[in-house]
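One structure, pasted below without further comment.
In this view, the complex is presented without one of its protein chains, the others remaining in place.
Lettered A, B, C and D in written order, each chain numbered from 1.
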Amino acid sequence: MIFFLLLLPPLIASLLALLVRPNREFVGWVSALLSLISFGAAITIAAQTIAGDVPIWGLAINSLGLEGVLRADSLSALVLVCITGVAALTLFLSSGVGRVTHYDAKQLRRYQIFINLFIAAMLLAVSANNVGVMWIAIEATTIFSAFLIPLTLRKTSIEASWKYLLLSSVGIGLAFAGTVLAYFDFVSRSGRVENALNWTTLMATAPSLHPEVVRLAFVFLLIGFGTKAGIAPMHTWKPDAYGESPAPLGALMSSALFAVAIYAIARWKAVTDAVLGSGYSNNLLLALGMLSLIIAAFSVVRARNYKRMLAYSSVEHTGLICLGLALGPLGAFAALLHLVNHTVAKSLMFFLVGNIERAYRSPLIERVHGLLKVLPQTGGLFAVSLLALIGLPPFGLFVSEFALFRAGFALNQPVLMGITLVLMSIVFVSFIVHLNKMLYGTPTEGVIAGKADRLWNVAPLYISIGILVVLGLTLPTPLAILLKQSVEIIAK
Amino acid sequence: MVITGYVLEIAQVILALLLAPGLAGFVRWLKARLQNRRGAPPWQPYFELRKLFGKEVVMSNNASWLFRIAPYIIFASTITVTLLVPMIVAPLALDGMGDLLMVVYLLLLGTFFLALAGLDPGTAFGGMGASREMTVAAIAEPTIALAIFGLALSAGSTNLGRIVTQELANTAVTLSPGHILAFVALFIVTLAETGRLPVDNPATHLELTMIHEAMILEYSGRYLALIEWASWLKLTIFFTLLSNLFVPWGIATTFDPAALAVAVIALIVKLAVLGGIIAVVETRVAKLRLFRVPELLGASFVLALLAVTSSFVLK
Amino acid sequence: MPALFKKILQTGIVTEPLGPDEAEIIQLVAQVDRKVQQLLGRALAIREVDAGSCNGCELEITGLTGPVYDSERFGIHFVASPRHADMLLVTGPVTRNMEVPLRKTYEATPDPKLVVAVGDCAKTCGVFKGSYAVIGSIDKVIPVDVFVPGCPPEPADILRGILAALDRMPTKRT
Amino acid sequence: MNDALFSQLTTLGSSVILLYGFTLLWRKSLHAYTVAFQWQSVMLTGLFLIIGYFGHDVELYLVAGFLFILKVLILPRYLGKLEQRFPGERESRPYVNVATSLVVAGLLVLLAYAITRPLVLVSDLPTRGGLPLAVGLIFVGLFVIITRKKALTQIVGFLVMENGIALLAVLGTYGIPLIIELGVFLDVLMGFLVMQVFVYHIHDTFESIDVDQLNELRH
Partner (left out) sequence: MTIVLFLVMIAAYGFGAFVALLGGRGPIGRWLVAAGAVIGAGAGCAFGAVVIISGQPFTLSIPELLPIAGGLALRLDPLGAFFLVVIGVGAIPAAIYGAGYTKAYENGRASLRLLGVMFNLFLLAMSLVTLADNVLTFLLMWEGMSLTSYFLVITESSEDGTLRAGNWYAAMTHAGLALLLAAFVLLMNGGAGAFADLRSSAGTLSPEARNLIFVLALLGFGSKAGIVPLHVWLPRAHPAAPSHVSALMSGVMIKLGVYGLLRVALDLLGGGPSWWGALVLGLGVASALLGVLYALMEHDLKRLLAYHSVENIGIIFIGLGAGLIFHSSHLMTLAALGFIGGLYHTINHASFKGLLFLGAGSVLHATGTRNMEEMGGLIKRMPWTALFFLVGSAAISALPPLNGFASEWLVFQSLLGGLNLPAPEIALTIPLAVGMLALTSGLAAACFVKAFGISFLAIPRSHEAENAHESPLSMRVGMMILALACVALGLAPFAVVPVLGGVLAGLGGLPDTRPVFTLDLSVHAPAGFAQISPTWIALGLLILLVLVPLVMRFMRVNRKLRVGDTWGCGRIGQTPRMEYTATSFAEPLRRVFAELYRPTKELSIDFHPESKYFVKSIKYSSRITPLFDRVLYDPLLRLVQRISRQVRRIQAGSLHLYLMYVAVILILLLIAARWF
């Protein structure tokens, strides 16, 4: 039942947007309000899991494999809260909701349809018990988001979309191959069972699966979902897609979609570890995590485009989370906490960047000067959230990075952690340098602040900042429990 | 007894003040003789002081109050040093007031203000002198510190009174290689610090080669008298240090009048001998180019380092 | 080094003793000594100013400081700054360019002070007389206590002049 | 006897399917690609039927039906439309020339054999012999996407890769659960449609469907 409250609102919103033509402002408002219902549902699910319940729902139709198809344990709940939270923020700050917009009605309609579908797909991916359904939903996110990137058809946005689409499709195809291999393993061990692809079943059978096959399967899965998550070297779509997508989509993709992909990897890692022990998957994750960090760090140094810079920052955080996942329970805790923090910070960032780009009409750092003077609200928030993003206190990312390093050093990985620290310092410095270029100086000619910078219009973002500060200074008990339970699920 | 100690302190200061011009004059006289001249008599500096105290002061209109207080600070700090240096009796009543480091830094205080006073009127020569003086003073500093270290190493203290008494108690130290090396090092530093050849020519008239003189070109009358007196006093102090720290024989360890008399005579003899050495050296050597001075001081540093090391190894 | 000192010892003192023919000077020294000691002690610091001389006088003045005349034995020495000086020893006619410097030097010298003008030029401008570059005699620019005639005067003459100037000191005291 | 036949049939079918994949490497006209894909899908459908028959799995017939409709009827039709829209487009200068491509593809299949060794050992299904070929087909599809320049070729490559995965699934497990299969078909269809739309966009904007023109976004 709770799953309906979770999944239906975006679908309804999407339907509404489909039916109402031409687009009207109220559609945006309705979908924004509906998103709150989803958010409430996610919170409820979280509360239930904290209490020890695991909501589960399914259709007991024979041979359809829909038995217990939806299930939300703590890990799902955590990611669901993240997704619905960002979704609500996005929908409230979307174009056409009480704000000036530069899209026409047709584009807005398309936007409303697909953004809600996109959200629904993500929610489904996370609340699916069946890894096949999860895969389908994640594949669907690619498709829906691909429709959204080129809201306005420009050369570059088409290019970005095509690259994104093809890379993601190939990646996700490989993930499917991995899923098939895992299923193959299951079948060759326990025969054909309809709900074999259910996560719960897989986990229960896992200790008896064939290690050699699981090894291969995990490679496909890691590459596949890693492409979605933007782990290097499959990250190449990120700068393009983030750079070209409208701010709300960028926000959703960089935070929520990213969380979904990490969620999928974590799930499969748990299965793999149950078969092989954690060493194997850890090594792969450490290797790819380090690679991500290295590439991200050195790409940021000479970044010229602030949106692409954010994409590289995403790659960096992907790397960190991969490292965390590979560093035992402490590390998994850090990784999940970091995931939460990153979700809040990165989504925030994209809205600010959207404002900046609209005002300056250029995504190039060298064209943005005097940000603090031109857009005092946005500029200030941008500075603060960028500092939060690079891990300064009193923001949440500082704490989660600290936890990560604690895990790393406790696991006797000083060299790895040392390199990580160096790379993070490089990112830090580069960001500060770029930030300074943008914040200060004589304002660029012909820049108009517009209404986007009004206090009211950026007010929701202050909530995000507030959340980051709260997460930086303390860890609310429910979240702590949720994280602890999630860690138990993915890293024993 | 305590009062005698303080009386002796004051007596020592007066003695130093009285001896200082004579020492400078003696060196000059001896140098003149070595140049085959008749020269001014050794007591000529007393006349000069008297004359300078009788003259008016002409002060640059660019100079500030610093220019006027500097001579007093220089003079006072140098006299304060004489309170610490055992000349005729060791340990002094005020021995605990300061040690060798205090001596060095009090002298640096004087140099500091002299250099500032040199800059104050804004002439090129004053600045030049200040610059060179501070350069030489700075580079001489490590040697002094190491010489102190060497002495402290053998005497177990940096307080001068204790160094002297320790050495008197243990004469073998005096002729140890470390001691001799330290003496040579400190002697070179003395040349630099007191503005003697080959570092500086006290008798030069040529502004471009000056160090000490260049700073005081603007001074006249009583201020000049104070500064000159202080610099002679500084020479006396360095000589006393060289003689009493390294060759402490003759110094009184009690307040016995006979011993004190012997000590005064011993002091005068030792100062005269050192003055003679300086005169000979100044006759023999030419002034070094300014940029060769660091090499000389570097050599003295190495000597001092060897002194410390050999003392340490032999300890 | 021994060679040097051997030579020093062999040479002995070359400063000419004050022989009987210099009795006048001895007397002069003895006379002035008492009077001026209160002011200048037995110490006289001289700043030499070349106001435009042909350097003949300078040569003689240099001779004064050499081993033979050795003015230092009288407590006379040359200094680098007029601030240190009690006496200005001025040579030559005053040239146009040296007028101000000469006056400044005079001003820079603390009281009590003396001026001795050395050489004929100082008084009469000598062969430079009438030159467009020459202002005139020294006393046109600063007050002169004693003129020492001669072209150039001998060191002994200069010494005599210096001592003569010292004699005038008490009158200048105010 | 039955099993042996089954085994031979599936291996043969898989081989043919893989060979159709190779077609993409030596042909240059877009039309040939469509046709190759169509025939490959036909063979795949046939294989589904065979496995359904020998494996006694009725569900597979259903899947085979969907497969036929989607990959033999719908997709080639759309592909045909696309290639008619851009008649001049040929895969004339791929990044890797034909000869090398074939060699690389051969090596990839060899690699697939080496890598899938554990799979073959683990499985006791008669169809296991085709597993390396399925993985090989995935690799070949990937190779096509990487080395071919036309957007359309890349789509076909992607579809071939999909076929490879489907082949892997059917050979290894006699088909994944129906509902998942259906979801996958839906995704493939929608994905294809999106891609197709983009091909039009690319053509409209860049006046060609050469993907290597898409190189403005870098660093």
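Note that contacts are C-beta pairs under 8 Å (C-beta built on N, C-alpha and C of every residue); 3 or more make two chains touch, one makes a residue touch a chain.
Not measured: the values here are computed from a predicted model.
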Displayed partners of the chain not shown (whole complex): A, B, C, D
Given A:Ile113, A:Val131 or A:Ile295, the one touching the chain that is not displayed: A:Ile295
Of B:Gly22, B:Gly39, B:Pro86 or B:Pro121, the residue in touch with the unshown chain: B:Pro121
Chain not shown: contacting residue from B:Thr111, B:Thr190, B:Ser231 or B:Thr283: B:Thr111
Residue touching the undisplayed chain, where the options are A:Phe39, A:Phe92, A:Phe218 or A:Tyr242: A:Phe218
Missing-partner contacts on subunit C, residue numbers: 81-83, 98, 100-102, 104-105, 107-108, 110-111
Interface residues of subunit A (partner: the chain not displayed): 162-163, 166-167, 170-171, 174, 212, 215-216, 218-220, 222-223, 227, 233-234, 236-237, 239, 280, 284, 288, 294-295, 298-299, 301-302, 330, 337, 387, 392-394, 398-399, 402-403, 405-406, 408-410, 414, 417-418, 421-422, 424-426, 428-429, 432-433, 436-437, 439-441, 473-475, 480
Residues in subunit B touching the chain absent from view: 53-66, 72-73, 75-77, 79-80, 83, 94-99, 101-102, 105-106, 108-109, 111-112, 115-116, 119-124, 126-128, 130-132, 134-135, 137-146, 148-149, 152-153, 156-159, 217-218, 221-222, 226, 290-291, 294, 301, 304-305, 308-309, 312, 315
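Rule of thumb we're sticking to: only the chains that are shown with their structure count from here on.
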Chain centre separation in whole Å, for subunit D relative to subunit C (CA means): 116
Rounded Å distance, subunit A centre to subunit B centre (Cα mean): 78
Multi-chain contact sites of subunit C, meaning residues that touch two or more partners: none
Residues of subunit A whose C-beta touches two or more other chains: none
Residues of subunit D defined as touching subunit A within the complex: 59, 115-116, 118-119, 121-125, 135, 138, 142, 145, 151, 154, 158, 161-162, 164-165, 168-169, 172-174, 176-180, 183-184, 186-187, 190-191, 194-195, 198, 201-202, 205-206, 211, 214-217, 219
Subunit C residues within the subunit B interface of the complex: 1, 4-5, 8, 11-15, 37-43, 45, 67, 70, 72-75, 77-81, 83-84, 86, 107-112
Complex interface listing, subunit B residues touching subunit C: 32-41, 44, 46-51, 54-58, 204-207, 210, 213, 217-221, 224, 280, 283-284
